[in-house]
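Shown below is the structure under consideration.
For this depiction, one protein chain was excluded, whereas all remaining protein chains were kept in their positions.
We call the chains A and B, going by the order they appear; numbering starts again at 1 in every chain.
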Amino acid sequence: MLRTEEMLLNVGPQHPSTHGVFRLVLKIDGEIIKEAKPVIGYLHRGTEKLAENLQYTQIIPYTDRLDYLAAMTNNYVLCHAVETMMDLKIPDRAEYLRVIAMELGRVASHLVWWGTYLLDIGAVSPFLYAFREREMIINMLNELSGARLTFNYMRVGGVKWDAPEGWIEKVDEFIPYMREQLKGYHDLVTGNEIFMNRVKGVGRYTKEDAINYSLSGANLRCTGVKWDLRKDEPYSIYDRFDFDVPVQEGGDAWARYHVRLAELEESLKILEQAVEQFPKEGEILAKVPKIIKAPKGEAYVRIESPRGEIGCYIASDGKKEPYRLKFRRPSFYNLQILPKLLEGENIANLIAILGAIDIVLGEVDG
Amino acid sequence: MSGEKDLEQLKKEAAEKAKAAALAKMKAKEASTEAATDKPMTDEEKAKAKAAAAAKAKAAALAKMKEKEQVEEEPSSSDDTDIAKQKAAAAAKAKAAAAAKAKAAALAKQQGGAEEAPAGDDEKAKAIAAAKAKAAAAAKAKAAALVKQQGGAEEAPAGDDEKAKAIAAAKAKAAAAAKAKAAALAKQQGGAEGTSAGDDEKAKAIAAAKAKAAAAAKAKAAAQGGTAGDDEKAKAIAAAKAKAAAAAAARAKAKPAEEEAPEELVPSPNQPYLDKYVKVIEEHLGKDVLEDFYINNLSKDVPTLVAKPENYYRIAEFLRYNEQLGFNYLSEFHGGDFETHMEVYAHLYSYNNRQSVALKVKIDREKPEVESLSKLWAGANWPECETYDLLGIQFKNHPNLYRIMLGDDWIGHPLRKDYEPYDVEV
Partner (left out) sequence: MVEELLQSQPGLLNFGIFFLLATVLLLVVLGFVTYAILAERKVMGFMQLRQGPNQVGGRWGLLQTVADVLKLLLKEDTIPKLADRPLFILAPVIAFAPAFMVLATIPLTDHLQFADIGVGLLYYIAISGLTTVGVVTGGWASNNKYALLGGMRAAAQMISYEIPLVMSVIGVILFAGSLNLNDIIAAQDEQGWFIIWQPIAFLVFIIASVAELNRTPFDLPEAESELVAGFHVEYSGFRWAFFMLAEYVYLFAMASLTTVLFLGGWLPPFDFLGFIPGAVWFALKFSVVIFFLVWIRVTFPRLRADQLMEFGWKVLLPVALANIFLTALVKELLKLF
C-alpha cells in the first residue's frame, strides 16, 4: 500500500536564506508545509542583563548590535528613553544630525532588504546594485561616526560627533542619485512577471491579524493601517518635515514590497528637507552631567525603525545604571505570525514569506 | 471654525505670556540690581520685587491680549463672543490681580524695612488665603449652579470627567474673577499708590467679592452659550485653568519661603483619560480591582494602571473588548524583578481612540504566576515565553510555554537579581 509520510525538515541555523542564525523545523508532506516551528535564541547575548551593570552611555554600543542593519535607530531609542525621563531639551543641530543619520540608516536597511529578498527569490543582480548604493551610505555614515555598521553615534542629550566639512553636501548629492537608482530598481524588478508571480498573494494576512499579533512597521502598513510613529506620535523633530506614510491594502508580500520601496522614497524626501533646514551652527550635545542618572521611575518610549516599532523600557532607581532595561524589538514580535502564515504553504513560498517579514536575528534574539 | 480660533487664541495668549514672563524676569533683575545699590535687600524683598515685575509684565501682556481679543471679537460668532468675553474677563482679572500685587510689593519696598515686609507678607498672605477660600466656596456653588443649568444642554456621555471639568473650570473662573476684581478695584481706587498695606488687604477683599460677582456673570454667560460644543468649553476651561495656574504661580512667587501658596500642579493632559479608564473599570468590574492608578510623568504622561493579581486577567480582557476603550494592540510586554516582588508590564494601545495605557501587576516573587494574555492578544505569546525563560514567571493557560531564548537545558532564570550562572566546570 502506498502511503506518504510527513517529513521533518530542518531549515537549519545555517542557511543562506534565513538572514542569520534562525532555525525552522518544518513538517512537510511533499512540498506542502503542515507545521512550522521557529527556534530562536541562537544569537541571544543577554543585552538586558548586561545593561543592569552598565551606565547609559556604555549601553549604547550594545544597542548597535541589536538590529545591526539600522543601528542608528537603536541608538536613538535608548537615548530618547533616557532623555524623556530626564526631560531634556536637545539642541537643534543635534536633532537634525540625528534625523539625517536615522533616515540614511533607514534607506540603507531597506536597500539591504531589497537586495537580499531578491537574492532569495533567485535574481542575483539586484543584490549588487543595492549594495553599491548602500556602500555610499555606509561611507557617509563612516565619515560621520567612525564606523560602518555599529555606529555608537548618539549620546543622551545629542550626538557624539559633529558633521565634518562638506558632509552635508555629500548627503545632498546622494539624494537625487538614489532617486534615479530607485527608478532603475522599479524598472528592473517591480514589473517583472516572474517576480510578481512569486510574490503576489503570498503570505497574506488581514488587518485584524496584524493588530492582534502586534505587527508593526511595513508589516502593519501593508494591510491598510495608516500608522507611522514618526507621524502619529512624533518624536525628535519629525513634526517639522512633510512626508507621506505609504499604505497598501493587499496584506501580502507584494504589498510589503511596495510599502518598503515607497518608504525609501519618503525617507529621501525627509533627508532633502532635513539637509535644507540644517542649522549652520549649534551645539551637538545638551548640557548633561558627565555621568547620566535617570530619575527614579520608569518609562517606555517607542520609535519607528525600518523594521517596525522599536521601544525601550527603563526602570530606574536614580542610579547611574538602569535597574531594568528592556528593548521591544520589532523583529521578535513580527516573527510570531510566521507559523500561522506558513501552514499549508509551499516550501518555495517559505523563503518569499520569511524574506518579506524582514527580520534581523540580532533583533529577534537580542 | 470657532474651535480652532479658540486654540489659536490660546496659543497666542500662551506665547504672549511667555514673552511677558521673560520680560518680567529681565525687569526684575534690573529692579533688583537697582535696588541693591539703594539699600541692602533681603531675599524676600528681592523675590517680591521679581514677582512684582513679573506681575507687571504679565499685566502688560494681558492688556495687549485683551486689546487683540476686543478687536477680534467683532467678526466672531455669538459663541465666540461669549468665550472671548469670558477670556477677556479672565485676562482682565488676572491683569488686575497682578497689577494690584505689583503695586503692593512696590509699596512695601517704598515703605522700606525688612521688618515690615515680612509682616506685610503675612497679612497679605492671610488676606489672599481668605480671599481664595471665599472664592473657592463661591466657585463651588456657582459650579453646582452651572451644572444644573447646563444639565439639559450637555450631551449624554457627560460623565464624571465633564463634571470634574466643569467644577475645575468654575474654580478657575472664580480665582480669575477674584484677581480681576482686585485689579478692577485697584484701578478704581486710583491704584494702591500712597496707601498702606492695610489698603492692600481691603483691596484684596474687595477683589474677592468682585471675583465672585464676575464668576457668576461668567457662569451665566457660559450657560447661555450652552450651544458651544464640548470642545470649545473644554478649551475655554483649559484656558481659564492655565491662566489660573499662572496666576497661582505668580502668587506663589510673591510669597517666598514663608508660606507656600497651595500649589496647583498643572494637571497632565492625560488625566481625564486616566479618570475615564478608572471610572469605566470600576463601573464594570467593581470597586477595588485596581491596586493603584496614576499618570507616569516620566513616560510621556501615559496612564498607568496597577492591577491586583487576581483581577489582572479580567481587567486586561475588559480593556481589550470594551467598545469605549478597545485596546486592541499590545505594544510591549515584559517582566521585571524588583527584589520584593516581580512585576509584569504590558503597554497597550488603541488604534480607534489613539491612546495608550500601561497595565502593570505586582506578583509574588517566590511563586510568580499570572494568567497569560495570549488569548486576548496573539502577540503576547512569544513575549510571555521570553519572560518565563528569563525570569521564571509562569503564565497560566499559555498555549505553549517554553524556554524560547535559552533552550531547554538552561538552569536558572538569568534576569532575576539573584541569578548565579551555573557552570558545570566551576
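The working rule: a contact is a pair of C-beta atoms (placed from the backbone, for glycine too) under 8 Å apart; a residue touches a chain by one contact, two chains touch by 3 or more.
From a predicted model like this one, the values you see are computed outputs, not experimental measurements.
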**Asked** Can you list the shown chains that the hidden chain touches?
**Response** A
**Item:** Selected from A:N53, A:N139, A:N197 or A:Q277 as touching the chain missing from the view
**Value:** A:N197
**Fill in**
Where A:R132, A:R148, A:K226 or A:K340 are the choices, the one touching the absent chain is A:R132
**Request:** Looking beyond the chains shown, say which of A:I121, A:I270, A:L285 or A:A356 touches the absent one.
**Result:** A:I121
**Request:** Pick out the residues on subunit A that sit against the missing chain.
**Result:** 7, 9, 15-17, 31, 118-125, 128-129, 132, 188-189, 192, 194-195, 197-198, 346-349, 351
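The criterion applied here is as follows: only the chains that are shown with their structure count from here on.
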**Prompt:** If you average the CA atoms of subunit A and of subunit B, how many Å lie between those two points?
**Reply:** 37
**Item:** Complex contact set, residues of subunit A against subunit B
**Value:** 40-41, 44, 46, 48-49, 84-85, 87, 209, 211-215, 225, 227, 232, 295, 297-302, 309, 311, 313, 315, 323-324, 326, 328, 332-333, 335-336, 365
**Item:** Complex contacts: residues of subunit B adjacent to subunit A
**Value:** 296-300, 302, 328-332, 334, 336-338, 345, 347, 351, 354, 358, 377-383, 386, 390, 404-407, 414-415, 419
